[in-house]
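One chain of protein is taken out of this complex; the other chains stay put.
Entry: chain A
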């Protein structure tokens, strides 16, 4: 028994005491194979999952290393059954490999006859594989490469994909050493990739395909640009929405040798196919008469690289399309591997294993994202509203609580406390947002705002021309508001973890002057609003952000 920082539970969770002298070493040692589940201040919880262990295998770690690491850092003897299970699980990865055979083409090879027999016997592999070459090899239909990988993960025998990639059409891309000035007449600024970004690019390139996990604001776009430069081929970039597409384009023009003419936008509004094409998930998943009409984009050019932005939001049809893209290099970018729909295994099998991961707090500690102060403001509803709420139908309760009139005064108060900050007010309900917009005399951006108008407002916000902005959930994803240092959330969609990560991301871009970011959530006391808030708080706390709860009265707001 040592006095290690790690406690290994038999339910496969690992508890890491961060303040322990060897806590840092232990964290680095277990990071490759354990998923960080929550990271509050004293004890971080990691979990061992088959996917995590396979990710580790894919990264070249073996069971013995994992077991040794656990034993080395564990405070108590490690449960024997767990060690056996780790060895068992890890040995499953790599028994099957997908490879190119000189004569048979794409084949599935096994090192173990029984395993191959087992997977071929399953009904799920029927039709995905062709002739059995011998005891240890079977031909795979090239078109089913992705489907087969999906099925094999489900069967518990993930295949290592060594079949390689098509080179794709060459297209020279390089990172530019300087960024052009934001304002006319300014000096171009030199820049280079941050060390972790470079590591992420290397990790991805070395692995072939896979996912890079970086927190919001940590510069995922640059990782994408770096991968493109490394690839030097035509690239298809899939993003969540048009605004995000424009930002990718701007960023690529700023950071790489690409010019505006080389970058095409393939969205609802425009259908350009250029050496680098940025398409939205939405346009790809548009169906007409039951057929995906824009699928040809995927074959429009001989893409050498496909980049998926916000992998955790990848819609189901994209998975299906991705299954057919297995011969091309794929890079997934995300802030979290956790999917609310639990399809992590599809990401693993179709995009690839995790190639790089850095905990938020680490990056924050490196000064790349702003430290955040999270505050929940509890508002006591006045008697009349409480009565209305008490007798409301269950389906109306959240709306009633979330849009309580008192919140306006709280928001005003908070805004008044931050006279010099760029303040973003985020909400779910349009009438509430309109009211707030009027109250604060701040512009409002909703789904109905045109892309042009949105960009104008964002630019004005960015440049400091306006300092208050009210946005609906369109702001959740991929808009770049570098100087928003205060975010106030007045209503949200039922406490989704995703949303919380995104909203926090809004304010966590590094600040020019290193200011602390503030994140406020205004909730109505003793209502479902508070329950949902509890869920979000938990997420924040698990991410290691200390949060406080204050009463609205303490802010000087009269109920």
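Before moving on, here are some points about what is shown:
Keep this in mind: a residue touches a chain if its C-beta (ideal position, glycine included) is under 8 Å from a C-beta of that chain, and two chains touch if they have at least 3 such contacts; residues count from 1.
Everything below uses one rule, namely that contacts and distances are computed from a predicted model.
Remark: of the listed names "Helicase-associated domain-containing protein", "GntR family transcriptional regulator", "4Fe-4S dicluster domain-containing protein" or "Dimethyl sulfoxide reductase anchor subunit", the one matching the undisplayed chain in UniProt is "Helicase-associated domain-containing protein".
Touch with the chain that is not drawn comes from one residue among A:22, A:61 or A:75, which is A:75.
The omitted chain makes contact with chain A at the following residues, 1, 7-11, 13, 15, 17, 38, 40-43, 45, 75-81, 526, 537-538, 541-542, 546-549.
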